[in-house]
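Only one protein chain is missing; all other protein chains are in place.
And now, chain A:
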Amino acid sequence: MKLTLALSLVLLVFLCQNVGGKKSHKPADLDDNEFAEFEDFDDEGVLSSAEQEATVEEEADFPSESDDIVKTQAKKDDDNEEEEDEGVVENDDDEFEHFTDEDEFEGFDKESRPGKGKSHEVPDLKIAKVPIHLRTNWDSFYLEMLMLAGLGVYFLNFLAGKTKNGKLAQAWMSSHRSILEENFAIIGDDGLSKEAKGTGVFNKESENVYTLWCSGRTCVEGMLVELRLLKRQDLINVMTTIMKPASDQIIVKVTMDASSMDKFCFCIGQKKVMAKLLKEQPDLGQFTEKKAVENYNLPESFQLQSEIGEATSIVLDKKVCAYLEKYEQQIEYIHISDQYSGAKSQYDENQSKMPDVRPSLVFCFNVPGKGKTKTSDVDGMLPLMKLVFYCVDKVGRLALSKEKRLKAEKNRAKAAEGYLKAAHSQLQEAAQLRREEKRRLAKEKIMNEEDPEKARKWEERESKRDMKKKQAKTKMMKVKGM
């Protein structure tokens, strides 16, 4: 009995130990199983290969480094391990054989596996396409080069155009200086300096517009010469001019003294320009009528607008007609008016206020060459400047007959009356609006008023007022009827 008890106790103890041992041994077993392949190797060798695996798992990007680790560790070991190093390389295939098992993995192609140890340690990386880098390939930036080239061309054209325009202005000045000095006390004034000293040079308004103010002459307040050249500095404009040729223009505006000029309005010019002028210039639209050019033996391309026939025939004498015939292409228009106010603004539709008028002569000349102007062409404009002074003197001496003068004054009075009426009606409208606005506000106030008594009283007052107005109107009607 005692023996059996003892034996059973021993068995129990043995069983317990076995169970505990199994549990503890499981990881070991697992480990053992994992590294069952390395059983033949030394511990260090086992470790190195284990580390190798770890390094392969952790540092897949750096196969060389893991190899280095393997190699360095292998060097520390004995000769066996040197063999193992090679053996490691050789045995790598064996080590990772289970990874190359086609049955184990889906889509695994044994043949496509990279050959030697290094490459198959590294997972198959898909290298992304490197974007085109500045340093490597300039050809791909051809559009940018094109843009820069375009800018370069534009800038070069700007410089060339600016220089050409400057040269043309200079040429005009040098050829016309003598005639200007004969006629005016000062040539060239910017209006900013304290003393009225003639600068003798153009004011540059922009790269294609040059102005010159001359003053100090009999009958004349001043003369403004404006060179409106083509925009040679702007490439787009240059290309537009190639497709649709245009000319450089010289606009001479002579402002007469108030008492020097008789009252009349006159304009002669190219037909295509006249339509535009009639719209823009209020005096032409108000005072002038279309007259036939055949009476004066002028070319058909011209259109004549005149207020007073007598004045027209004095202005269009033989000399002027000869000029108009000879320089038909170069004379754009000649506008002589005592009611000159400049082009009316498109925004100002309200014609209630009489515009500020000055007696003026405006000449617009086209420079020959149609864009391809040379400095010699500008010199050829001198006779037209002489025409300007001739006309100025003529208009200064012009004296209308009494009858025509009265007619002119009547026309002006009528125009002034028209302006007054327009102004008056505007004022009335404004007053009416104000009154209505007042009434509306008062009504709103009363509506908001809480006291009914006050509201009633106001309504009574309003009705009385309306009654009175009506009565007053009827009374007036009665008086008129009588």
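Keep this in mind: contacts are C-beta pairs under 8 Å (C-beta built on N, C-alpha and C of every residue); 3 or more make two chains touch, one makes a residue touch a chain; residues count from 1.
The rule is short, and it goes like this: contacts and distances are computed from a predicted model.
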Choose one: "COMM domain-containing protein 1", "Protein Asterix", "Cell cycle control protein" or "Cytochrome c oxidase subunit 5B, mitochondrial". The correct choice is the protein name in UniProt for the chain not shown. "Protein Asterix"
Considering the complete complex, of A:E207, A:E310 or A:E328, the missing chain is touched by A:E207
Going by the contact rule already stated, which one of A:I236, A:A258 or A:A275 would touch the omitted chain in the full complex? A:I236
I'm checking contacts with the chain that's been left out. Which of A:E104, A:E144 or A:E409 qualifies? A:E144
Chain A residues touching the omitted chain (full complex): 131-134, 140-144, 147, 150-151, 154-155, 158, 182-186, 189-192, 196, 204-207, 209, 213, 215-218, 221-222, 224, 231, 233-234, 236, 343, 345-347, 393
